[in-house]
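After the structure tokens below, expect a handful of questions from me.
With one protein chain removed, the remaining protein chains of the complex are shown where they sit.
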Amino acid sequence: MNLTINIGKLKLKNPVMTASGTFGYGEEYSEFVDLNKLGAIVVKGISIKPKEGNPPPRICETSCGMLNSIGLQNMGVKEFLKTKLPYIRKYDTKLIVNILGNTIQEYVKLSGTLDDAGVDGIELNVSCPNVKKGGMLFGTDKKMLGKLIRTVRNNVKNSTLITKLSPNVSDIREFAKVAEESGSDAISLINTIPGMAINIKTRKPKIANMIGGLSGPAIKPIAVRMVYEAYTAVKIPIIGIGGIMNYEDAIEFMLAGATAVAAGTANFVNPVATLDIIKGIESFMKENNIMDLKELTGGLRC
Amino acid sequence: MNLTINIGKLKLKNPVMTASGTFGYGEEYSEFVDLNKLGAIVVKGISIKPKEGNPPPRICETSCGMLNSIGLQNMGVKEFLKTKLPYIRKYDTKLIVNILGNTIQEYVKLSGTLDDAGVDGIELNVSCPNVKKGGMLFGTDKKMLGKLIRTVRNNVKNSTLITKLSPNVSDIREFAKVAEESGSDAISLINTIPGMAINIKTRKPKIANMIGGLSGPAIKPIAVRMVYEAYTAVKIPIIGIGGIMNYEDAIEFMLAGATAVAAGTANFVNPVATLDIIKGIESFMKENNIMDLKELTGGLRC
Amino acid sequence: MSKYLIAEIKDNRPVNKNHNLLVLDSPGIPETPSPGQFYMVGIEGTNDPLLKRPFSLFREGNGEIHFLYRIKGKGTGLLRQMEKGEKVSLLGPLGNGYPLPPKNITPLLIAGGIGIASLFPLAAKLSDSAILFYGGRTGDELLMLDELKGMVKELIISTDNGSAGKKGTVIDVLNIFLTSNSQLLTSNLLLYACGPSPMLEAVSRVASEKGIKGYISTEGNMACGVGACLSCAVNTKKGYKRVCKEGPVFAIEEIVW
Partner (left out) sequence: MSKYLIAEIKDNRPVNKNHNLLVLDSPGIPETPSPGQFYMVGIEGTNDPLLKRPFSLFREGNGEIHFLYRIKGKGTGLLRQMEKGEKVSLLGPLGNGYPLPPKNITPLLIAGGIGIASLFPLAAKLSDSAILFYGGRTGDELLMLDELKGMVKELIISTDNGSAGKKGTVIDVLNIFLTSNSQLLTSNLLLYACGPSPMLEAVSRVASEKGIKGYISTEGNMACGVGACLSCAVNTKKGYKRVCKEGPVFAIEEIVW
């Protein structure tokens, strides 16, 4: 039984990753999850300088989902390379670093530094809805997105380059194509969907930043649809994300066209969700006599 | 205590409507709901000719939501005017007719006919494919949307004209502005969000049309955010729709900027949801010493 | 007239590994429902599951309504965990039940799996005149056999693996019955079937081949249950009809497969 999959030059032992921002730097979950078992760890978005993040409350629960506006709090790339990279390197898994910048130059500098440091993959976060001058523009403007990816591409030699698409567009196929044509090795989708919730007693927004990103099972049907649409538009591998809680959800995304999947909010609901998904996929393959997982990708019957 | 609100020339006894397609032609729910109590009834989308609709399965449940692809099944405007209009007219409530066409001319003809027949409001469902423009949606192209509204506007004399916006756009404010500038008396939002679900056993889509519209509590945070954004962009009244299940949800939409609200999927979960919402709003006003409901609209404290 | 109310659970007991009997207090339910009609049952306090689930009238009386249900997915999985005293929402009775047979006509009831829930009250009403074909995958899956025996003229059970009754599908057994009872005039028979779609399709084939009339209770994914949302379309000779409103029971020949 073969669970390995390829994302660009990267070979993963299985298709299950952690979604950026939901698994810290791996360490936080290491008490519960044998990190060696994961296909890849995608870490929290990193910027050049450390970021303080938004004031609390930063999250609230919604029906079958949650809104978050962490505000890209992170320790900065320097500290990351010093303390977190060596930690994850102790494990036999791939490391993908999610990065964010306010200018193309910041993305170039960050990706160059990380590429030199030998990380396995770099995921461009071009869609984070949390910071006013953040990735928002790149993710919803085809021209800027193309330019960003092309420039970063020229500076990344060894790491696999993944573009994480924003769901906040009318036609995801067009953005998937831009990513492919501009040299991205793969795309991941979806990032959170901008949303808002109001406390009717205080009349205040439930999260301090007012608008946050919606994640969790609530968004799964939207994510599956977008993965399917992107799959009809591009040939590069797709990492499916959005409300994946269990192995059934993971397989649903693969049938829609995903080569790999990432669990985000699921980690909060079940700290061993990633392991349960891997085990579940294995049993599913056994029961259905599937020898190679790759058969599942795009296996939807219309 | 004043619960009346105005949408264009239309004065509603209270702000609670039914969302198009979820309340049939009123008759279906009349066993449970005293239709006289509703602010307005928005009926299922009507086209010029009858439409058969999509093959089953037409819906499936998702986490805190549902996908539907009814395929615009309806009896056509002629039959509607003959049998359904007289029925609703027996009640002391306002009638808003949701209309759909594949060309601007179809919208013009439909709205003209309905305006002549004296319906109180016409709601343009612009999430329909424009056959002339290769199936592009009126609702996601600003130019086409503007042209559609302007042309319809010139032909609608007495009815209040409402444009129902598609959530499938990067910036809802721009579309809200187009509606306002083109002469729409009000906007309603949001329509369903395209989504998909796959049965992993059969590998088939869970609804026959593959892609359907996501509705229900799952989408509420997205809808509240869009109502808020639209409210910051236009002065015409906003009818808030999307996952409203109870009076708390209704008030949340009003605080975000809605003048009125419509309950859709809620009717399926609780056939008297609309009445419960009206009662709940009344108690809320009493408890909070709110004399005029209009105070709530846009009352968010940032 | 159907009604919407919050009903208290009086009992919710397993009848076998994956089926439960739900007993609801129904003081407010206004009229006597007919066999073949159904109710929508909703779990309160959460939006997941969101929609109500349709269940056929199984039995009613003494201010109670009973449902026999199979634990299938999320909704019935949660329903099974509910206990006496907890509440569910209840909408019904809905749809059209089985038209009763004219005098001197022998009703043949064909139940596949949990389809028995809907035919059980019909069998009761037909007091001793019906022949019931009841098929399941295995013997343990067959429910309420003792009660059924007392209700029908003849109970013919079958299982896919032969672990109880005849081995084969309920359709196999029906065909054998019709062949070996060829003295029965098909015009003196009336079919009533409820079960999974493939079974209903097979029943329809038998009916048209042998020229027997009858009724089937169809299924469809439902949202509203009252005819408003057009979710539950079933294809008929006259176009799409609503399972919840024009159905769930249709004349066999109406349905287009």
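Order of writing sets the labels: A, B and C. Residues in every chain begin at 1.
Going forward, a contact is a pair of C-beta atoms (placed from the backbone, for glycine too) under 8 Å apart; a residue touches a chain by one contact, two chains touch by 3 or more.
Note that the coordinates shown come from a computational prediction; the quantities given were computed from them, not determined experimentally.
The hidden chain makes contact, of the residues A:C60, A:V77 or A:I281, with A:C60. The hidden chain makes contact, of the residues C:G45, C:G61 or C:G211, with C:G45. Only one residue in the set C:K3, C:K74 or C:K210 touches the chain that does not appear here, and it is C:K74. When the omitted chain is restored, the residue from A:G139, A:P217 or A:P237 that touches it is A:P217. One chain of the complex is left out; on chain C, the residues touching it are 45-49, 74, 77-78, 81, 83, 86.
Residues 21-24, 28-29, 31-32, 44, 52-61, 63-66, 68, 70, 73, 216-217, 245, 265, 267-272 of chain A touch the missing chain (whole complex, contact as defined above).
Interface with the hidden chain, as seen from chain B, comprises residues 63-64, 217.
Note that only the chains that are shown with their structure count from here on.
Closest chain to the protein centre (all Cα atoms averaged), using per-chain Cα means: B. Separation between the centroids of chain A and chain B, computed from CA atoms only, is 34 Å. Averaged Cα coordinates give chain A a centre that lies 46 Å from the centre of chain C. As a whole-number value, the distance joining the C-alpha centres of chain B and chain C reads 36 Å. For chain C, residues that reach two or more other chains under the stated contact definition are 47-48. Under the contact definition stated at the top, the residues of chain B that touch 2 or more other chains are 63-65, 216-217.
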